[in-house]
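Single-structure report; data block below.
Here the complex is missing a single protein chain, while all its other protein chains stay put.
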C-alpha cells in the first residue's frame, strides 16, 4: 500500500514539475512574454492589456505562478490569442480523434507483437532471422514513411481505404497501422526474448515432457512470464505513440492534438502548443503510473521488496 | 524508434561478423562518404534543376529519377546525408554530453542532489520527444540549429538515466569500495575508476540513439520545422514529394528507403556492438 502511495505521490510531483517547467519555458524564453503570447495573432493594445490581465503580469512573480497553477488545476489552459478562443475550446474537439487513433493502434500493436513473437519464438533460424529483419526494418523506418507507403498502396492504388480525414472507421485503419507497425515490431522483439528465456525454465521443460506441444507451452505458460517485462516498456511505448501520432496525423490529414500542435507551432500560438505538450505529459505520467502500479500488483516479489 | 533491449539470455560470445553486420557496416561506410564527400558518389549540385526533365522515372542517367523541378533525386539523396546525419550526430553528441555529465553528477552526488537531478530526468522524459521538440521550436524558430537543440533536449534524459544507473553500479561495486578503503579521494576515484567504467557503454548507446535522432530529425523536418527548401534534407524531401506520389513514386520512396536503410544499419551495428560489449563484460 505504501508503495502504491509512494508511486502516486511521485507522479503528482512529476506533473507539478512538468507544469512548472512549461511555465518557466514560457517566461524565460527570449523576448517579451506578451509578444510571445500574441504570436501571429492580431496585435492591439486591448489584446495586450487582456494578456497582462489574464496572466496577472502586473502582479508579483509568486502570485503569477500560483495563479497559473490554480487555473491549471481547474482545467483552464489559457487563451489562444491567435485564434481568439480559450485553449480548451481549441483542443477540446481534437482529443477524441487522437485517443481513437492511439487506442486502435495499441490494439493492432498487441496483435502484431503477440502474433510474431508466439509464431517465431524458439523456431528455426531461417524464419526467425527473416522476421527479425522485418522487425528491425519497421522499427527503424519512420512512422510517417510507413504511413506514406500504406497510403500510396492501399488508398491511391487499390482504393481500399479512404485517403484522408476522419469521417468513418475505415479512415482510422491505415493511420493506426502506421503507428502500430514500428511499435509492434519492437514489442515482439522484447516478447520473443522473454518467451525464449521462459521456454528454457524448468517448468517449460516439464510441460513439454508431459507431452504438450511447444505452441501450447508458449501459449499457456511461457507467455505469462514473458508479458511481465513488456509492462515496464509501457512508458516508452506511450511516449513513442504520442510522438508518432503527431506526424501520422499530418500524413493522413487527420484532426487531432498533433495536428493542432503542429499548426500552432507554425502560427507561434504558444498557449496552444504548451497546452498540448502538457496534456501529453499528463497522459504519459498517468498511464505509466498505472502500468507501474499494475506491475506492483502482478509481481508479488516486487510488492514485498517495495514494502520492505 | 529504437530502445536498448534487455540483454539476451543467450549471449553470443563468439562475436563473428555475420553477413548482416557486414552489410550494415558497408552501408554506414557509404553514408559516411556521402557526408564527407558527396561528390565522389553523385553529382556536384543537388539544386541543379532541369525543367525539361521533370519527374522522369529512374534510368541509367538518373538512378533515382528526377523530381518536380527536374533535379536528380540520387544527387539530392546523397547530398542530403550531410544535412540529416549531421543534425542527428550533433544532437546525439550534445545529448550524450549533457545527459551523461548530469547523470554522472547525479550518480556521484549525495541524495538531495541526486534526487533533484533524477526528478529532472523524470520530468523531461514525461514529455513525448517530438512534442517537446515542437515546443522548443515554437519558442525559438524553425531551422537546423533549433532542430539540433530540440532533439538533444528530448534525448538527454535517456542518457542521463543510463549513466546515473551505471555510476551507481560501479560506485557500489567491490573494487571501488576497496579503492576507497585505500584512501583514494573522491575526485581521483571518479576520474580513475568510475569514469572509464561508466563511459564505456556510451558510444554503443550513442550509436543506437543516433538512429532515433536521425528519424526524429526527419520527422520534424517533414513537419516543416527543419531546413527549408530547397535543402535536400531527407525529411523535407519526403514532405515535398508527397504531392507527386501518384505519378512519381520514386521521388518519395527512394529517399525514404535510403533513410530507412541508414537507420537499420545504425541500429544493427549498434546492437552488435552492444552484444559484444556486454559479452566482454560478462
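Which chain is which? They are A and B, in the order written, and residues in each are numbered from 1.
The criterion applied here is as follows: a residue touches a chain if its C-beta (ideal position, glycine included) is under 8 Å from a C-beta of that chain, and two chains touch if they have at least 3 such contacts.
By our rule, contacts and distances are computed from a predicted model.
Student: Given that one chain of this complex has been left out, which of "Peptide ABC transporter", "Sulfate adenylyltransferase subunit 1", "Lrp/AsnC family transcriptional regulator" or "ATP/GTP-binding protein" is its protein name according to UniProt?
Tutor: Matching "Peptide ABC transporter", "Sulfate adenylyltransferase subunit 1", "Lrp/AsnC family transcriptional regulator" or "ATP/GTP-binding protein" to the record, the invisible chain is "Peptide ABC transporter".
Student: Counting contacts across the full complex, list the positions on chain B that touch the omitted chain.
Tutor: Touching the chain left out of view, chain B contributes residues 47-52, 54-55, 68-71, 228-230, 242-248.
Student: State which residues belonging to chain A touch the missing partner chain.
Tutor: Residues of chain A in touch with the missing chain: 39-42, 44, 82-84, 93, 155-156, 159, 162-167, 253, 255, 259-260, 263, 266-268.
In this text, only the chains that are shown with their structure count from here on.
Student: Can you check how far apart chain A and chain B are, centre to centre, with Cα atoms defining each centre and the answer in Å?
Tutor: 21
Student: Show me the residue ranges of chain A that touch chain B in the complex, using the header's touch definition.
Tutor: 10, 13-15, 17-18, 21-22, 25-26, 29-30, 36, 133, 136-137, 139-145, 148-149, 151-152, 156, 182-183, 186, 189-190, 193, 196-197, 200, 229, 233, 235-236, 238-240, 242-244, 246-247, 250-251, 258, 261-262, 264-266, 268, 270, 273-274, 276-277, 280-281, 284-285
Student: Going by the contact rule at the top, pick out the chain B residues touching chain A in the complex.
Tutor: Residue positions touching the partner: 1-3, 5-6, 8-10, 20, 119-120, 122-132, 134-135, 137-140, 211, 215-216, 218-219, 222-225, 235, 238, 242, 245-246, 249, 252-253, 256, 259-260, 263-264, 266-268.
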